[in-house]
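My questions will all concern the structure given below.
Every protein chain except one is present and positioned as in the full complex.
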Amino acid sequence: MTAEAADIHQLVVGLFVVIGIIGLEVAAIASYKIEREQREAIEAKTKEAIVGRVIEALDRDEPLIIPLPRGLRGRATRETLIAMIATIRGEARTRLVGALEERGYVERTVRLLRSRRAATRARGCMILGGMLSERANAPLLDRFRNDPDQNVRLTAAEALAEIGNALTSADLIEAVKHSSNWQRLRVANVISRMGETAVPALLDSLADEDEAILRLALDILCDIAHVPEFMPVLRLLAHPSVEIRGRAVDLLGIAGDIDAIDQIIERAGDAVWFVRVRAIKSMERLSVPMSDEVADRYYARLVALLSDEKWWVRQRAAQALANAGSLGYQVLQASVSDAAVSALQMHDIREARA
Amino acid sequence: MISEAVGSVFLWFSRFAIVYVVLVNFSFLVLMLFALRSIREFARSRDKERLEQIFRTRLAPPVSILCPAYNESVTITESVRSLLRILYSQHEVVVVNDGSKDDTLQALIGVFHLSRLDQYYEDTLPTKPVRAVYVSARYPKLVVVDKENGGKADALNAGINASRYPLVCAVDADAVLEEDALLHLVLPMMDRQTFVPVSGGNIRAANGSHIVRGMVERVRLPGKPIVMFQIVEYLRAFLSGRTAQASLNIMLIVSGAFGLFHKATVIAVGGYEVGTVGEDFELVVRISRYLHDRKERFEVCFIPQTVCWTEVPESWATLARQRNRWHRGMLETLVKHRKMAFNPKYGRTGVFGIGYFWLVEAFGPIVEVFGYVLLPVGAVLHLLPLVNAVLFLLVSIGFGVILSLGAIFLEEMSFHRYTRWRELGLLMWYAVLENFGYRQLGLYWRLLGTLDYFRKKTDWGAQQRVGFGTPTPPV
Partner (left out) sequence: MPDNGKPLVLVADDDAPTRRLIEVTIRNCGCDVVTAIDGEAALAQIRSLHPRIAILDVQMPRLSGWEVAKELRDDDAAHHTRIIFLSSRTQEHDVLEGFSAGASDYLFKPFSPRELQARIRSMLARDS
């Protein structure tokens, strides 16, 4: 065989290899789709059947019989029931949860918490949270305290909150050390939902040295919007970190009372511009009712800020004046500040709508 | 003698071309395997309602959506409406009317009951003069900036000036975002341990799909081959290419049609560069360079499940102009930041990111077009063995088909937005077909773009607007 013939031979082999790979790819794509369609068909059929059966049983007060937690049917059943549990409260919900417990769904999901893969453990926690069964409390608590993976710990905490087994907010705050912003947001969401019961622990944590904890606690308190004792917050107005000062001043505006206004007016002279903006916002929130003395200081500060070096501060001050009734309006009209014009116009536009 | 010299030039070029396409395609294959690995986790999409519930709180970072518009009167009100409806706790929509000659501004004023303000903000970044700013009492989230024409980069800078929030999301005026797109896009900025200055979303061709009131109702494939080719191409570029690049942290392009930026960083590097045609690419490269220079760790993210639907060109002339423009923009940016190329000081971005662009995107069209033309010619004229020419074609086209089908597999495995069998068949067919002419055409356009670059063309060309919700007949 000549060299050229050998080359051609190799080319032909190459061509067949390429065609072969292409064939494999097409087969893989097709078989993937077939498998998925079959799976989806079974799931849809199961869900339809379950929904009908469950609603009938609930309606007629008959016992609920659902498939065992095995395979595709089990998974579809579980998902359907979790979706229904999320929609209704009361006796109907209790029956659905009971059905899941009786048939072994809860147990089976608890087994997922022992998996070696963190993602699986987290998924198990999430599912248990959806099933709302108190039998999951102990294993979830165990995961929250002992799991090496932070995401699993947080998911367990979220699940416990769903079920209604409140972890203390102190526990949770401890759990968010070294977390990402997203994870802190999730914890904040959980603690927020606890409402006012979480406030004492949050106020305690305002003495923490970790800035991330302070930020978290302040954010949640802003969300809950209830602070019975705001001395600890006042102290934070002088914190070296900008983020903390800003949030502290926000919180006073949302949850404080008129007694705090002097400190806030002072904060409106902060070195950093967006703390000044937030201070103005808080001033506005607390501004009614005001004694004459306080009003003097209030207006004086706002007028001073009309000549601030930063545009957004000037604009916010002008806005606050525009919203402060006829006196503030007149002050603005007399002002030469560039922010006054647009603030007056914006105020007029909003008033025209009302 | 001469013919021998020419013959050996052809021979060596053919060997070089073959080695080049083998290496390039092999690296694409490796990238695709990386994409395969990361796309499965994205496909397990997070529960939308739970995400939304969490983002409902004031703790989520607020976002300013920037929407530059030039002569978009046909589609602008629908686009703005859909942006206002987006699922997010706190956002504003800043539309920048870049001196449109049609009645874009009038349409907005009428539909959204806008009132004029004489001054609204300060110029942090320099832009062409702003004529007025419009706000609406009924739609407090909307701000419209009317300015003199200055190009898309200039309009975006004006939008940045007018924006209130610390994150800005640049969206094309004719793009339609899915309602949870922003939720997904913001998440990595909050979830990574490193700083994420830029986050990009997936772009899909809307042609042929049914879009009602700014929401995609039915995803369908159009009948037109030109659009089908682009759809397959986008799947290859986005699902396969960008997912992989992001997972390796060498991603550099965040499409201008849809990207989320950390505003302070953008302002720190000076905003978008006016006068360049590839301002989206240029900005991301500049941000990378800036952060590398300051030795700050960062990550550019790509989120494949956030989708932005946009209309792709339906005429060959418009498509050719678009690709020409993209290529020129890319070359401008590469040349401007040539210091980064293969420079270890710029980490993976410099060596693999920029390096890839030089070797493959810039150099590729030249090598491959010459390969497609010269090798067969050379073989016919017996200047080089036929085998070489055939081998080149086999590797280019064959490997190309494998990669294109691979992208279809990725799509099927992850999001499977095209659900009917007929559509899947069509996608696979076009995945094969695109390598027998369309890709080569694209390379040719890019080669022209290279020539035009050296001739210093800087215009944008006009793209004829077809309008949304008027699909070409679906399959």
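Details
Think of it as A and B in the order they're written, each chain with its own count starting at 1.
Keep this in mind: a contact is a pair of C-beta atoms (placed from the backbone, for glycine too) under 8 Å apart; a residue touches a chain by one contact, two chains touch by 3 or more.
In this text, all values refer to a predicted model and were calculated from it rather than measured experimentally.
The chain that is not drawn here is touched, among residues A:8, A:30 or A:84, by A:84. When the whole complex is considered, the residue among A:6, A:55 or A:68 that touches the unshown chain is A:55. Among B:212, B:264 or B:335, only B:212 touches the chain that is left out of the view.
Seen across the whole complex, the unshown chain contacts chain A at 51-52, 55, 58-59, 80, 83-93.
In the analysis below, only the chains that are shown with their structure count from here on.
Averaged C-alpha coordinates put the centre of chain A at 30 Å from the centre of chain B. By the touch criterion given at the top, residues 53-54, 57-60, 115-122, 133, 135-138, 164, 187, 189-193, 385, 387, 390-391, 394, 398-399, 401-402, 405-406, 408-409, 412-413, 416, 421, 424, 428, 432 of chain B touch chain A in their complex. Residue ranges on chain A touching chain B, taken from their complex, read 4, 7-8, 11, 14-15, 18, 21-22, 25-26, 28-30, 32-33, 36, 180-183, 185-186, 188-189, 192, 219, 222-223, 311-312, 315, 338, 341-342, 345-346, 349-350, 352-353.
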